[in-house]
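One chain of protein is taken out of this complex; the other chains stay put.
Every chain is named by a letter (A and B) in the order it is written, and numbering of its residues begins at 1.
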């Protein structure tokens, strides 16, 4: 047995994650520390095997259904890559091309597309209280379909971003942190600043900051959430972050000063988002079909954003971080001052300097998704990894 | 050899279906009883093997081309699932994204997309006299292309719904009936009511009722076609139903009373469709580019429909069926009163009670399509099934 792969299997043998089998992935905080560690480990193992030109195709046939209720490039290609790596063919449910009758139940659509679906990936992040609910409705429907003998397998949900969490993104971010700092054991006491930043666009989802504080507080780091007054995130997510920090021996604090958050930070994650209260109001207006109200709200929010143009990841601020060299993270695409907009979340020179770690951060997402699927589908993941190594099928036959 | 699979092979050995090899599937009435029995048997065999985690991938590469000239969810995913199960990758010919020149011949497009196509699935059901003609033009083109040495293989057509028949739907419906009643031998003398039902939408295709009466009359059942005056289907299809019934020892009758159709029925299939004469007029208006005329016709038809709101599958009507428990069928999505519309084809409580058989009915479609492809591509399907069992490649490698 290849030693590199054996190390991943050994690591898995120390973890307890049996509950992930045939389960779904909504939120990182639904999962135990061991379960998250299993995801990171399997992601690394799959990447390692691909680099060794060993196929990790466990499915000979089967579909990965994607439902993107928002536009997406990164996540769409990450999901497609993950499915392909494991042998699933992506079939996109494009709601515009579909004959989904007015009033057709989600239960029906979910079952109709799932007869041969092993995975369903959903992105639905636009309206507060909607995205997660939709994902749960889909999962409940296919779980019942499976129990009632309609479906031959229970498709596994992978949350590709909802209104609450963005677990595949945040776990990719986290894997970058782990690798950058040489291991999860080196993170205790590191300071991470999740801060709001100005962007000329409006209504960006809250799921990234929420996902970040809900996940990053589990590793003993000092996590600071910074935003201008009024840009609060879900109180439930702050509560989760607080509990995580207490348990992990780190801390979770809040501030209304970007400078305070950046000071001596080891990691900074400056990113725009919409205020929670405004998003709630928007959801309500949308529910009432009040599109004039939505337009008015949009203008109001843009004006409100514009009062905080000083919230930007400048070279000056970067200098105040630990040794002036904090790791800069972003889920991409970033609003880069002078490149994608006049004034945005980050100085062009800062962004440019961090291109490699930023792209590397993004490169983990396909593997994180593949690991989530792998752990939900393999009864004994260690055994399957071993058998894949023994099968030794080349990814590229030469 | 696994006994379950052997039973399917034994069954196939009693049937004569050699003519399906390298052939197409337009209408069920083009096919002999043995040929239809072969489709049902192979569909069951493929499902059985998938349930046993045995791969039925017969294609190592190859494309399944889909052409949806109408929106579709169920059929799109059924076709994708069937192709994937056998190893074909679906490539959709989206006529909006394609550079199909004004006036480009169907012959040319058909050949251009078929260089590596093993299957072409087409849905084209909107205009009387158009859908089948289009499918036939495509088949003629690729058949000639194959004979002329342009194409290395003749792609097989699977009719995914035309203006005349909807064979993959009706055969899935039929497979539900067969399994529900414990075998085709138990169907003699059963009463099946194919009846029109009110829906607030207009212009639904006639291919489902036509396909149902054209297929279900072949099993010795008493098939009743019920609709309000003026909602006739193609006379040719009624003629086929009549002949089938005479041959199979069943009956085919017509009535203008939904109550009469439902009385003591073992199976009911209440569904809206547009009157044949109106659809013909619509096709003519469309041909003349008379869109005002089409709008006027639409209003007229909706008003005409509204005179028959009492044609609905109510709890009261269901009580009049055999033991009050007829099997309720629908191709989905149904117009459910109080759910998808104020008043529609079926009471919500009736629909809800039959969710499991309805979804099961839909679940046969991918296997029916896969069986059609399998029978068109395998010279000796029994032998191929046996070899697949011997190959014993797992669908999910663990």
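In the analysis below, contacts are C-beta pairs under 8 Å (C-beta built on N, C-alpha and C of every residue); 3 or more make two chains touch, one makes a residue touch a chain.
Not measured: the values here are computed from a predicted model.
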TODO: Would you indicate which residue among B:71, B:91 or B:255 is in contact with the undisplayed chain?
DONE: B:91
Task: Contact partner of the left-out chain, one of A:16, A:349 or A:393 - done: A:393
- [ ] With the full complex in mind, choose from A:211, A:270 or A:366 the residue touching the hidden chain.
- [x] A:366
- [ ] Pick out the residues on subunit B that sit against the missing chain.
- [x] 57-63, 89, 91, 93, 97-105, 108-109, 111-113, 115-116, 118, 145, 148-152, 377-380, 383-384, 387-388, 391
Task: Residue ranges of subunit A at the interface with the undisplayed chain - done: 47, 50-51, 55-57, 68, 70-74, 76-78, 80-81, 84-85, 87, 89-90, 332-333, 335-336, 339-341, 356, 359-360, 362-363, 365-366, 393-398
